[in-house]
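Take this structure, written in structure tokens, and hold onto it; I'll ask about it next.
What you see is the complex with one protein chain gone and the rest in place.
Order of writing sets the chain letters: A and B. Residues in each chain are counted from 1.
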Amino acid sequence: MELLIKEIIGKYNYWLYIILMMIGLYAIIAKNNLIKKLVGMNIFQTAIILFYISIGYKKGGTLPIIEIPHGHHTISPESIDISKYINPLPHVLMLTAIVVSVATFGVALAIALKIYKEYNTLEEDEIRMRLRGK
Amino acid sequence: MKKVALIVVILCGAILIHATSEFPKWGEINSPASLHVSPYYIKYSVEQTDVPNIVTSVLADYRGFDTMFETTVIFCAGLACFLLLRIFNDKEEETESIFYRHIPSGIIIEFKNHEVDIRDEDFELIDSKFVPYDLIIKTVCRILIPFIQIFALYVVAHGDFSPGGGFQGGVILGASIILLAISFNLKTAIEKISEKTLGVLSAIGVFIYAGIGCLCLILKGHFLDYGKLAKILPIDPVKARAIGMLGVEIGVAITVMAVMIIIYINIASQGKHQEGL
Partner (left out) sequence: MYWILDLMILTLVIVCAIGAITIKDLLGTAILFGAYSFMMCLLWAIMGAVDVAFTEASVGAGVSTVFFVAAIFRTTRRTRD
């Protein structure tokens, strides 16, 4: 029983991230509106980014900015305690991913605008009907 | 379709939740991800690059190639948006009526037939979906925008020591121009920073990044090896790395700013660059 509670406290974060990711996947597959699909795509993306950030997290660690003692300009590598600082590597990878995600989101919206101009609707089944009608 | 989707999603979720049993606990200090490369970055970041913010030093120096091509991706996204949406003839066919504004008085005239074509100094063609302005919003935004821009420049310049850097500063700088376009209208924003300038700026950002890399090549170092900049700057190689990173961040900020504005003006006016939102 105690082991189960420990397992739940250690892992509940990952489970909630997976639920979030699955909400995004459901929206991509089942929703009919193109904009809703884009929102699903973005939710999926942020859930993955959240997962990466949580991998780098250390309990009791502080921000990944090195604390230089007052009056000094540098700090020797030996005096830095690694477990005190959060792992910065996932942050770097995900920071660029967020900015690229907004750029791709802009391109996706541009394509949606073009589709609306051509077919006058954003619903997927209506677009398919019109394609068949032509 | 919805039932199939639900089944697929639940199956996927079950498999992934099963996989979490192998993971280290949340927040564990000795998780495998924190043992291999990152201790090196944490230990030597200040000694080798003189930048206390490890995220910036890894972003712009240790993994500089990655960031350079991310910047190129953003540039390409702006280019794609421009090519997809931009329309160069300003008359549209489908709408029911055409609107003209008499500039000195601000009166708006609606024409039902399409044959009208006024080519006069005092009249301008406006968008059929124009939104009237509000004096309070205009005044508040006029006061606010310079402060937003100063904050953005601070974020870019101070990225070495505190959270921030090229991406964030560039986005805030772009957002200030977008705020101008929302609170006034799109034409005012385009007068301040024209489409041609934006296109050139978005390319210049990438050029600055790659140019600093090539400068290091000319100075007999590796590509993006900022330490070699010490030969032309009156500082030691460790400080030169910090300066090189600052230059790179400025390039990133210029590209991101220009691309954000390009995407906004093309989406908000559907490529016609009239009044917009």
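Some observations on this one:
We take it that a contact is a pair of C-beta atoms (placed from the backbone, for glycine too) under 8 Å apart; a residue touches a chain by one contact, two chains touch by 3 or more.
Source: prediction; values computed, not measured.
Within the full complex, the chain left out of the display contacts the shown chains A, B. In the complete complex, the hidden chain is touched by one of B:Ala175, B:Ile190, B:Leu215 or B:Ala258, namely B:Ala175.
Checked against the full complex, the candidates B:Gly13, B:Pro52, B:Gly165 or B:Gly221 give a single residue touching the omitted chain, namely B:Gly165.
If you put the missing chain back, the residues of subunit A touching it would be 9, 12-13, 16, 19-20, 23-24, 26-27, 31-33, 35-36, 39-40, 42-43, 46, 49-50, 53-54, 56-57, 61-65, 86, 90-91, 94-95, 98-99, 102, 105-106, 109, 112-113, 116, 121-123.
Seen from subunit B, the chain kept out of the figure touches residues 53, 55-56, 129, 163-165, 167-168, 171-172, 174-175, 178, 182, 260, 263-264, 267-268, 270, 276-277.
Everything below uses one rule, namely that only the chains that are shown with their structure count from here on.
Subunit A and subunit B have Cα centroids separated by 18 Å.
Subunit B meets subunit A in the complex at residues 1-2, 4-6, 8-10, 12-13, 16-17, 20-21, 23, 25-29, 31, 33-34, 37-39, 41-47, 50, 52-55, 58-59, 63, 66-67, 70, 73-74, 77-78, 80-81, 84-85, 161-163, 167, 171, 256, 259, 263, 266-267, 270. Considering their complex, residues 10-15, 18-19, 21-22, 25-26, 29-30, 54-61, 63-68, 73-77, 80, 82-83, 85, 87-93, 95-96, 99-100, 102-104, 106-107, 109-111, 113-114, 117 of subunit A touch subunit B.
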